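Let me begin by presenting the structure, written as structure tokens, before commenting on it.
Presenting chain A:
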Amino acid sequence: MFDALDISSSGLQAQRTRLDTIAANIANLNTTRNSAGQPIPYRRKFAVFAPGQASDPTQPGVRVTEISTDPSPYRKVYDPSNKDADPATGMVQFPNVDLSVEYVNALEASRAYEANVTTMEVTKSMINASLRLLAWSLKRPGQM
Partner candidate 1 sequence: MVNGITPNVGAVAGATGATAKSGAASGSGSTSFADTLKSSIDEVSRLQQDASKAVEDLATGKSENVTGVMTAMEKSDLAFKTLLAIRSKLMDAYDEIKNIPV
Partner candidate 2 sequence: MFFDQLLNQTNGPLLERVLSFTAARHKLLAENIANADTPDYRQKDLSVDAFNQMLQQRAAESDSAPPGTVGFDDIDEAITYPNNGILAHDGNNVAMEQLVSDQAKNALMHNVIVELLRQQFQQLQAALKDHVS
């Protein structure tokens, strides 16, 4: 029964990692340069899930196997005045992050997080109910 708590906590951790990548995507919505300052826009990242615990993939649970990048093409906007515009065409490349998609994914991740929290509460109530099997006999330690 206590394994069920491990399963739910692995779910919580996976969903939180996913939410972290979504938050990074939203924060970098308009990042046209990478961390070294070169004009390579930010690429959308997403978490890949797989069944199995992170410490032992044969145990039930879920884990994040990798944070992979989205290979879909960049968003192109015509803006010749921008510093990073292509001098020939005047197009600027923006990250391939779609805000509505990220919002919906964030909602789904938080709902899944809530579902795992509910599962943990149910597990705790089942364990507590089993504890009450002993509670009656422990109430009167003096008598038999």
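The set was built so that all candidates are chains of the complex that A comes from, given by their letters.
Simple rule for what comes next: a contact is a pair of C-beta atoms (placed from the backbone, for glycine too) under 8 Å apart; a residue touches a chain by one contact, two chains touch by 3 or more; residues count from 1.
Just so it is clear, the structure is predicted and the values come from calculations on it, not from any experiment.
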Given that every candidate in 1 or 2 is part of this complex, which one actually touches chain A? 2
How about chain A: which of its residues touch candidate 2 in the complex? 1, 3-4, 7-8, 10-11, 14-15, 18, 48-51, 60-62, 108-109, 111-112, 115-116, 118-119, 122-123, 125-126, 129-130, 132-133, 136-137, 140, 143-144
